[in-house]
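Worksheet for the structure shown next.
With one protein chain withheld, the remaining protein chains of the complex are depicted in position.
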Amino acid sequence: MSYLPATAADRERMLRAIGARSTADLFEDIPACARRTFLALPPALAELEVARLLRELSERNADLDHHPCFLGAGAYWHYVPAVVDHIISRSEFYTSYTPYQPEISQGTLQTIYEFQSLICLLTGMEIANASMYDGASALAEAVIMCANITDRGTVVLASSVHPEYRRVVQTYVQGLSFRLAADPVGPSGSVDPGELARHLTDDVGSVVIQYPNFFGHLEEVDRIADVVHAAGALLIVVVNPIALGLLTPPGEMGADVVVGEGQPLGIPPSFGGPYLGLFATREKFIRQIPGRIVGATTDGQGRRGFVLTFQTREQHIRREKATSNICSNEALCALAATVYLSYMGRHGLRAVAELCLQNAHYLADRVTSVPGFHLAFTGPFFNEFAVRCPIAPAAINARLQKAGIIGGYELGRDYPELADALLLCATEMNRRADMDRLVELLGEMVTEAQTVTAAGEGRTNA
Amino acid sequence: MSYLPATAADRERMLRAIGARSTADLFEDIPACARRTFLALPPALAELEVARLLRELSERNADLDHHPCFLGAGAYWHYVPAVVDHIISRSEFYTSYTPYQPEISQGTLQTIYEFQSLICLLTGMEIANASMYDGASALAEAVIMCANITDRGTVVLASSVHPEYRRVVQTYVQGLSFRLAADPVGPSGSVDPGELARHLTDDVGSVVIQYPNFFGHLEEVDRIADVVHAAGALLIVVVNPIALGLLTPPGEMGADVVVGEGQPLGIPPSFGGPYLGLFATREKFIRQIPGRIVGATTDGQGRRGFVLTFQTREQHIRREKATSNICSNEALCALAATVYLSYMGRHGLRAVAELCLQNAHYLADRVTSVPGFHLAFTGPFFNEFAVRCPIAPAAINARLQKAGIIGGYELGRDYPELADALLLCATEMNRRADMDRLVELLGEMVTEAQTVTAAGEGRTNA
Amino acid sequence: MPEPLIFERSSPGRQAATIPPAEVPTVAVEHVLPERFLRRDLPLPEVSELDVVRHFTRLSQKNACIDTTFYPLGSCTMKYNPKINEDVARLPGFARIHPYQPTEMVQGALQLMYELQEYLAEISGMDAVTLQPAAGAHGELTGMLMIRAYHTERGETGRSRVLIPDSAHGTNPATAKMVGYTVQSIPSDSRGNLDLAALRGAVGPDVAALMITIPSTFGLFDERILEVIGAIHEVGGLVYGDGANMNAMLGQARFGDLGVDVMHFNLHKTFTTPHGGGGPPAGPVAVKAHLAPYLPVPVVARRQAPDGSVEYYLDYDRPRSIGKIRAFYGNFGMLVRAYTYIRSMGAEGLQAVGETAVLNANYLMERLKGAYDLYVDRRCKHEFVLSARRQRRTTGVRALDIAKRLIDYGFHPPTIYFPIVVEEALMIEPTETESIETLDEFAEAMLAIAREAEENPELVKGAPHTTEIGRLDEVAAVRRPNLRWKPS
Partner (left out) sequence: MPEPLIFERSSPGRQAATIPPAEVPTVAVEHVLPERFLRRDLPLPEVSELDVVRHFTRLSQKNACIDTTFYPLGSCTMKYNPKINEDVARLPGFARIHPYQPTEMVQGALQLMYELQEYLAEISGMDAVTLQPAAGAHGELTGMLMIRAYHTERGETGRSRVLIPDSAHGTNPATAKMVGYTVQSIPSDSRGNLDLAALRGAVGPDVAALMITIPSTFGLFDERILEVIGAIHEVGGLVYGDGANMNAMLGQARFGDLGVDVMHFNLHKTFTTPHGGGGPPAGPVAVKAHLAPYLPVPVVARRQAPDGSVEYYLDYDRPRSIGKIRAFYGNFGMLVRAYTYIRSMGAEGLQAVGETAVLNANYLMERLKGAYDLYVDRRCKHEFVLSARRQRRTTGVRALDIAKRLIDYGFHPPTIYFPIVVEEALMIEPTETESIETLDEFAEAMLAIAREAEENPELVKGAPHTTEIGRLDEVAAVRRPNLRWKPS
């Protein structure tokens, strides 16, 4: 067996050493009635068979190399520089575990310290942890943290926050005495600070907004922060880190906690995971934050080194008094993001963000040039926008799919009032020709629909 | 620029330090008439563009994952265990060079020592070098070495040796006073030792045979060796290393030099390269062999270590008196083979060789069950065989190509007398269903040809 | 050699990234984004591609890892991570698919997930599986929320207590608390079993659940597991099985057959997905039928398509579900690896894993139990717990010192000071992928250190002696927190 080195002779020797007749002896403490050594599983495959099988399975999926894609909605198709995968494929990084032994884990520890530093720079915050599971769970933890800090159990979740994130928050707080307040998002598709102020009763511990929001638009973070802070609550901002290459960071606009999905930073979409929860906040909350933190310190000879620190917040020490139950996190994804941000650098990240912006604006212009398509909301947007369609979004997507194109996100899934809208996204990976093709197909659909309608009307008339 | 760290400021600083006004100053020693800074090349591409371009180019090739392939003829489609590429992708192996500084090159040096050891085991020889460019050039070097050793300038190259290898030998010896003797291969497709004896005049320095030979058959190495040695010549045997998982090694049958193509040992076919020239011989020829050799020795404290040794044979020391001009070799491919052989192990290599044998024999059985197809030669074969066809081989291949199948090697390319023959190969990668499909298509072609003929005859009769 | 921070390598104007020109007609950024939204500066490092590669490659070499070092970190199952798993997870058809693609365009991914759900159910003897939880702890949260939903739906809202053995991993009590429960710790007895009397004393109608790790973090199988589980069920409580230690159970006995109601797997332990320096993990949860309605959405399901073919889909239509536990569907890349592993091993392979993991642990325990105190002297499962209390008392050498000294011998230390109820604990889990030669080498090192502790305790207390950096000042790290690089 490929992965098991023990030969029959080795087994014999070990059994003899421990005074057992057979390995079955070693399981005598298991009640006989519960012993079950038969499993109904497919037979073992040789590596070449399993490689073939998995390749075939993978080819039953339509990959983004070969299918133009206009989906964003929380997972983005960005270019992953070759360097990233080469680094995270180093055995020393991916076959080690949590750096409990700093003397032989400085590689992981220093990269986490660099990750924390990069996330602070990006978000404009003071401290960042070593990662959470994903953007949604990072948000849920932030909401819990803010409730603990403020001792207020109500949270205001703007409906312009990713619907899945809101559902995850709901799930997380099921057992806690939390209340979800009404929604301050009006027909503009963004949070109205005035409207928000009206929701901010004194039991509100935190307000959650997304920047850019789920519809791609930019919330007025600074004005919202003022309103939130005036009410004694904390402001949690969910971000897209690529957008922060271009946008004023929430930390400069009054955010108390910044969370987000780090996937765009060098992590492939992979059908939704593994991703990277970002979590950054103010230094004063250091003892309240969930997750691991790495700090710099020195050894006996004054040499700089890095260690896991503030561990007394964590479950392995504080157990039920811990700030969270998180143990394993998304370290390797955090490493990918660290490599990505180092590689992009000061100007590169901005340049990629600009390309996304340019492509998305070109796409919006072109799509809305097709009769019957118009933007659902006004106001500045980054790489996504909601467009109302003259044809059912599901029908559009089905037609695009036939053409090998992955269409937009159907907003009617979550917003009944947007049943006629698609959320379209463009990044640096979207080619002009593909966008033009999309627009051409939309045009064709509209023409056909008109013809059908006309024909139908013709029949009625007859 | 991605790969150039020097900023404008760095350039300034360096220019100032060396007292130059511009980098152009640094090229003043080049005659002005020959200065030319303009190159007509396509514009620079960003990494994401170049990745896309190369992917698109690669997709204009029919890869072996998706196209059943019956080609062998010196390059074989074997499974490369995942471990191999993971190891050779370690930066420390692929971004270092020839291990001139043993203290910081023990990784490369020890693996070469292990490679030499493995090749000796496989071939049954006493010493092996660190690699040659490929099987063909290894053979050419062997022929030259044997001429130097025996001081005899004639070589007998059996026509059952790979035609390209024979052509390469011819090219290599163009400037030397070599004679190529007549061919001892009879209609059996293998070397006839009796016939060979008649060719062995006293100017013959070496005789070259292939095992299994180009037609897949096994030469009678031991009987041939007797004849060759009786004539005072040396026997060079070209091998397929996978076959040696099953076959008696040439070293046990009297070979003086064993060369071969190491590609089957964990190296992808890659359109013909990079491959791996194997070169093994008897210890007494140590000072005559081409290429690098690693030996074990000790440091001042008696610790085992490895060094490049017997370097006085090599061009960098001996210049025109060197045994060969080879400098860079195929080290990383040798590493791949080392990992491959370690991974396969005592029983694994044999098992793979057996699978090849079984598949090839099944294929031969089935193909020759189609009317009009029969084996060109008798005698035992390993994973390849020549089959005479009732339809032109080119027509067969063209038809297979339409079905997405890569047919056999058309022997008429090199052997006019085999113009109706295909060389078919099967390895562990050939699936039974694909072989059956091949046979089915051959059957269809025969039926169609008969119909056409019948129709033609019908017409004639009419 | 010390490696500077990537920021310390920065030089203005350097850039590794290459950026393609826009293919579309561009607009001035300020025209579409108001000034106030445009950030002024972003002081990311400015480095070349070689700087990036060299920096992180050098850093990598400062780590011990499974691929270079025996890594018997108890409770973490640091077994070999097969290379083929890494390759298949990176296939474009797996790595480059968007989670919201129409299901017709991701049938391969859904099939894989569906089959993995089935395999995990079979392996554990449970009825239904969700692959969504991102980690063991996340699986615990998912499972405990389901237990809560179950009781709530039955109107049993008074169930507020969760019983947890004192040997449990910290995530268990932390999770119970996140779900709103109060935690009651149950002691272990001298054989490392749960103290049945104490348990019986603690059960009552307000008990929501028992969270129990099987085998326990002592590496022991509770000899009265059926009674333990029965005691909870009797009072209407449910049993949460922490499956982090499941390696020992593979092909030996199934959680479901023991009576467990809900459990999680750690794919990054039992099913060879790599630990990644701390993650990404994956913690699927399996339940008995009575809890299946509460599984988070979506569940991957199979149905007949209109054309008669089999079709896989995401089932969101589960009204009693606890909801969503994370965005999208789980750490899919890890699921691909675990699936690959299960297909590589087959039933007999997995059974051999369980057997060999336990055999290796017992062998190593046998070799060490003379020199160190054994917490409980009976057959262990996948791991065993030593105590260095003897060393501490006689020589002042602590478990920490022994761990550090092991580094000098070329080994990654075991888990230390856990389980917390064991004084000076050394928790050793060799796994099945290590050879007897490696176990013997490790045993020799441990025995040598036991001798060193007696003969030259300072040598051990001063360890490690062979690393680039010595023991670090953790107190200073908290007193003067330095948690990030700041631009000057």
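Should a chain be cited, it is by its letter among A, B and C, assigned in written order, with residues numbered from 1 in that chain.
By definition in this document, a residue touches a chain if its C-beta (ideal position, glycine included) is under 8 Å from a C-beta of that chain, and two chains touch if they have at least 3 such contacts.
Owing to the predicted nature of the structure, the values given are computational and were not obtained by experimental measurement.
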Answer for the absent chain's shown contacts is A, B, C
Missing-chain contact, candidates B:D202, B:D299 or B:E417, resolves to B:D299
Under the stated touch rule, tell me which residues of chain C contact the chain that is not displayed. 1, 9, 11, 14, 18, 48-51, 53-54, 57-58, 61, 66-68, 80, 82-83, 344, 410, 433-435, 437
For chain A, residues in touch with the removed chain: 1-5, 7-10, 44-49, 81-83, 85-86, 91
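Definition applied: only the chains that are shown with their structure count from here on.
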Farthest CA centroid from chain C: chain B
From the mean C-alpha coordinate of chain A to that of chain C, what's the distance rounded to whole Å? 20
For chain A, residues that touch 2 or more chains besides their own: 47, 51, 55, 65, 81, 86, 89, 91, 428
Please output the residue numbers of chain C that touch at least 2 other chains, ranges allowed. 14-17, 19-20, 47, 49, 53, 57, 82, 84, 86-87
